[in-house]
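The complex is shown incomplete by one protein chain, all other protein chains being positioned as in the whole.
To keep things simple, chains are lettered A, B and C as they appear, and every chain counts its residues starting from 1.
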Amino acid sequence: MSLLGIGCIGLGRMGSIFTRHLSGRVPGAKLVAVADSAPGLAERTAAELGVPRWFEDYRELLAVPDVDAVVIATPASTHADVIAATAAAGRPIFCEKPLALTLLECDRAIQAVERAGVPCQIGFMRRFDAGYARAKRLIDEGRIGDPVTFKAVGRDPMMPRLDYARPEVSGGLIVDMATHDFDMARWLMGSQVTRVFTEGGTLVFDDLNSVGDFDNAIINLKFASGALGNVEVSRNAVYGYDIRTEVLGSQGAVMIGTLRQTPVLLLTREGGQHDVVTYIMERFGDAYLAEIRQFVDVVRGMPATGPTIYDGRSATEIALAATRSYRGGWPLTLPLEGGASI
Amino acid sequence: MSLLGIGCIGLGRMGSIFTRHLSGRVPGAKLVAVADSAPGLAERTAAELGVPRWFEDYRELLAVPDVDAVVIATPASTHADVIAATAAAGRPIFCEKPLALTLLECDRAIQAVERAGVPCQIGFMRRFDAGYARAKRLIDEGRIGDPVTFKAVGRDPMMPRLDYARPEVSGGLIVDMATHDFDMARWLMGSQVTRVFTEGGTLVFDDLNSVGDFDNAIINLKFASGALGNVEVSRNAVYGYDIRTEVLGSQGAVMIGTLRQTPVLLLTREGGQHDVVTYIMERFGDAYLAEIRQFVDVVRGMPATGPTIYDGRSATEIALAATRSYRGGWPLTLPLEGGASI
Amino acid sequence: MSLLGIGCIGLGRMGSIFTRHLSGRVPGAKLVAVADSAPGLAERTAAELGVPRWFEDYRELLAVPDVDAVVIATPASTHADVIAATAAAGRPIFCEKPLALTLLECDRAIQAVERAGVPCQIGFMRRFDAGYARAKRLIDEGRIGDPVTFKAVGRDPMMPRLDYARPEVSGGLIVDMATHDFDMARWLMGSQVTRVFTEGGTLVFDDLNSVGDFDNAIINLKFASGALGNVEVSRNAVYGYDIRTEVLGSQGAVMIGTLRQTPVLLLTREGGQHDVVTYIMERFGDAYLAEIRQFVDVVRGMPATGPTIYDGRSATEIALAATRSYRGGWPLTLPLEGGASI
Partner (left out) sequence: MSLLGIGCIGLGRMGSIFTRHLSGRVPGAKLVAVADSAPGLAERTAAELGVPRWFEDYRELLAVPDVDAVVIATPASTHADVIAATAAAGRPIFCEKPLALTLLECDRAIQAVERAGVPCQIGFMRRFDAGYARAKRLIDEGRIGDPVTFKAVGRDPMMPRLDYARPEVSGGLIVDMATHDFDMARWLMGSQVTRVFTEGGTLVFDDLNSVGDFDNAIINLKFASGALGNVEVSRNAVYGYDIRTEVLGSQGAVMIGTLRQTPVLLLTREGGQHDVVTYIMERFGDAYLAEIRQFVDVVRGMPATGPTIYDGRSATEIALAATRSYRGGWPLTLPLEGGASI
C-alpha cells in the first residue's frame, strides 16, 4: 500500500510538533507539503525535514494532488476558514483544538465538513494518552459505578505571550486551556454539560488585563445526568505543568495525573525532593503522536473513534459559556444560542 | 500545679473521643464530670472511665465546683444554648464544630461568651494536624508567594444515619462536612470569603431526599483578596475518607492529604495496591488530641492561638450561604444578613 | 478487675517512652514503681509521672508486692542479669531488644525464664506496627505466594554517642540496629536464617573506629527454606529515619515503609518537596504503645502472640554471626556454637 501524503498547514508551536511526528514516526504516512503564511517559515521547515513542497498560501497546498489529507495547526481564529477550504478540496481533516472561537465559526466549519463528507478529527490528544485512556476504560467497565463528580486541574507554568493571550487570537484563558478539560469532562462522564459558573481573575500577571485576558479561573459544571464538576485553569503554576483529573463515582474513584517528570527522589537534610513536569511533551508527547497515527489510520479506512468536529464544538461552547459567566458573575445555562462568541 | 477539672457535655461519637483523650492523654487535666441527656449513657461512660460525677442534665454539671472548664460535644442544634449556659456559669468553653446552625444562634452564643469574658475554642481540629500546620507555616513563610487558588476535597465513605442527616439536626451536607474546609479556606488563604456558588445533588443515596439532605456538592468560592476557591464534599467515597487540600500561589503550591492508611504496597499480577483511610481517627486522631491539649493550656494561661468562636461563626455563615446557593441556583454574596439560617 | 501494677527498670531513652505510655495510655495497667541506677533519675521520673515508688537498685523494686509485672529497659549488657532476677522473683517480663550481647547471656536468661515459668516478651515492636502487621497478614493469606527474597533497609540519621556505640555496651552497629530487621526476616519469611555474609565499613563517622564500631553494613542472608535476603543498616542517613522492608514472593511482592512524616507536598521552581521521618516516634510510636498493651493483656490472661525470648535469642545469634562475618571477611553458617559473642 502506498504512503498517505500529508499536508500540514500552520507551522508554529503545534505545527512543528506534528511535522516532526509526520517525518518518520507515523506508519503509513509521509509529509509531502507544508504551508505557513509567515515569510520563510514553510521553506525553512521543508528544508529541515526534507519535505518536497512548501507554500505561504495554504490554498496552493490544497491544490497539490498528492496531498491526501491535511493537518491544520494555524491560529484558532482561522480554523473555520481553513477547515472550510480543506473540506471543499475534499481532503480529510485533522484540526488542532479549539475548533473555533465562536459558535458561528464552529457551525460554518461543521457545515463545510458535512457537505464534503470528509472525516474531521479535533486535536483533543488526551483521549490518546495512556493514562486517560486507561481511566476511560476503567469507568466504562463500571469499576467506579456511576460517575458523580468530575474534577480537573490544568495549570501552565508561565504567562503566554500577550499577542497570543488576546481573546480574539487564542480565545483567552478558558477557551485556550480548559477546552481540553471540557472534552475530558464530556468523554469521561458520558454526559453533556448543562450549566456553568465561573469565578476568575487576574491575580498574578497584571499585564494580561491590557489585552483582556486573565490568569485564573475555577469553573463549576452541572451535567445533564445530574453529575457535578469543577475545572481549575491557571497560568501561574511556576513549578511546572500540572494536569490532573479525577472522577468520583458511586462505587469508587479514578485519578489521572502526575507531578513528576523522572522517577528520581533526592533525600537530603531539606527532605525529599523530586522534579516536576517542566516540558509538556514529557507528559503528552506520546499522545500527540498517537492522535496523528489514529488520524492516518482512519483516512486509510479504519473506523473513527477519536474526537469529532461535534466534540470540538461542544468544548468551545462550554468554554464560551464559562468565559461569559466569569464576565457576568452569573451561572449560564447550555446550550447557548447559535451565534455565541466570547 | 493542680490538675484542671474538665466536664464533658455530650457523649456521642465526638464526645466519646474527647472523654477518652481526657482520660490520661492530656497533661494537666483530668475528666471530673460527664453529662448526656440519653438515659444511662453518662453513667456508663463515667463507670468505664472512672469519672467521679455524671449527669443527664448538663446544667447540673455546670454547678459542680471542680469543673474548671467544659468540653461541648452535643448535637449542633443545641450548641448555642449549651454555650450560653456554660458561659453564664463562667467556665471556659471548647465546643465541637459547627458552632451552630443559624447565624442567630451563632450571635447568641457570641454574645454570651463576650459577656462572660471566657475563652471559647471551636473544634476545627485540622489546624492542629501536623500536615495542615506545616502547610500553614510554609504559606506564612512565603514559600508559595501570594495565595491564588484554594481547593479542597472532603469525602466521607458512607451515608449518615437519616435522623442525623436532617438539616435541622446536623445542618445537612454542607454545614456538617464543609465547615472544616471553609475554616481551612479562611485560615490558609488569610482572607474572607465574599461569594459562593454551589452545584449539588442527591446522586447516590436517594433516601437523603426524604429528610431534605443531599450527598454531593461542589462549591465555588471568591475571596476578599480576589483569590478563588472550590470545595467538594461528598458522602459516597466508598473507598474511604478522602480529605485533601491544596493552595496554589504566585510562586508555588502546597498540597495536603493522603490516601493511604499504612505504608504498605502489595504488588501482584493485578498491579500495585495500597490501603485507604478507612478510619478517620487514623488520619486525624493526633489532631483531635492536640486541640484539647491546646484548650487546656489556654485555660491554664497560655496565649490562645486556636480557632475562636468568630471563626466558628464565619464557617457557619459560608456554609449557610453555600447551602442556599444550591437550593436557589444562584451565587450568594457574603456577609449574609444577621438572621440567616439554612 | 483491679489494675495490673507495672514496675519499670531502666529509665533512659526507651524507658522514658515506656513509662510515659504506662502513665495513662495502657488500659488495665498502672505504673507503680520505677528504678534506675543513675543517681536521682528514678526519683525525678517518679515525681514527674506521679509514680508512688522509686529505686536506684532494681532488686528493691522486685521486692515490692504490688509490682505485678516488669518492663526492662536497661542497657543490653545487663539484660540477662535483670531478666534472671525478675524471673526468680516470679514476675512476667517485657524486655527491650536486643535480648543480650552474647549467646551465653541469652541462654542464661532463657534458663531463668523457663525455670520460673513466667512470660517473657521481647521489644520487637515492628510486629505491632500497622504496616508490618498488614504485610504479615497479606503474606500469611498467600497473596504473594511463597516468599523468595527479603530486603530491609534500616537507616538512622545520626552517629550514636561513642560510649553507647561500644560493642560491649550496645553490641555495635549490627546488634544494635539490625536485630529489628532480623526479627522481621524470620517473622515475615517464616524460616530460619542459616548463613550470613557481611560487607561493612566505617565510611562516614571515623570516630566510631576508636570504640571498635562502624557505620555501614550490608548483610546477605540465606534461609532454611532456600530463600535469600539482604539487610542494610547505616548510621548516616542524614535525611531522617529510613526503615523499609520488602518481600518478593512467587506470586507478588509486598513493600513496607514510608519516607514521609506528614502528607504535605510543596511545589516550587525547585520541584516537589516533602518532609522525611525525623522522629522515630512519628513512625513507630503507636507500635511501642501496642506492644506494651499486648504484654499487659498477656499477663492478664490473653494468649501470647508477640515475640518470645527465643525470638530474641535468634535475632541476637544472626547479629553476632553477621558482625563476625564482617570482621572475618567470610560467610558464616548458623547455628553458632553455644557460647558465641561478638
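Going forward, a contact is a pair of C-beta atoms (placed from the backbone, for glycine too) under 8 Å apart; a residue touches a chain by one contact, two chains touch by 3 or more.
Here the structure is a predicted model, which means the values were calculated and not measured.
Student: Out of A:Q111, A:S210, A:T268 or A:T305, point to the residue that touches the absent chain in the complete complex.
Tutor: A:T268
Student: For the chain left off this view, which of B:D213, B:D275, B:D297 or B:E317 is in contact with it?
Tutor: The missing chain is touched by B:D275.
Student: At which residues does chain C meet the chain that is not included here?
Tutor: 146, 148-149, 151, 153, 155, 195, 197-201, 203-204, 216-218, 220-222, 226-230, 232, 234, 236-239, 242, 248, 250-253, 329-331
Student: Would you write out the residues of chain A that touch the absent chain, in ascending order?
Tutor: For chain A, the residues touching the absent chain are 23-25, 130-131, 134-135, 138, 143-144, 251-258, 261-269, 275.
Student: Against the chain that's been left off, what residues of chain B make contact? List them.
Tutor: Residues 237-240, 242, 259-260, 265, 267-276 of chain B touch the chain that is not shown.
Criterion: only the chains that are shown with their structure count from here on.
Student: To lay chain A over its twin chain B by CA atoms, how big a turn is needed, in degrees to the nearest 5?
Tutor: That pair's rotation angle lands at 180 degrees.
Student: Where chain A and chain C touch, do the two copies share over half of their residue numbers, giving same, or under half, giving different?
Tutor: Comparing the two copies, chain A and chain C contact each other through largely the same residue numbers, since over half are shared.
Student: Report back the single chain whose CA centre is most distant from the CA centre of chain C.
Tutor: Chain centre farthest from chain C's centre: A.
Student: Taking each chain's centre as the mean of its C-alpha atoms, which one lies nearest the mean of all protein C-alpha atoms here?
Tutor: The most central chain, going by mean C-alpha position, is B.
Student: Taking each chain's centre as the mean of its CA atoms, how far is chain A from chain B in angstrom?
Tutor: Here the centre of chain B sits 41 Å away from the centre of chain A.
Student: Which integer distance in Å separates the CA centroid of chain A from that of chain C?
Tutor: Using C-alpha averages as centres, the distance is 57 Å.
Student: Touching at least two other chains at once: which residues of chain B meet that condition?
Tutor: Only 251-253 qualify.
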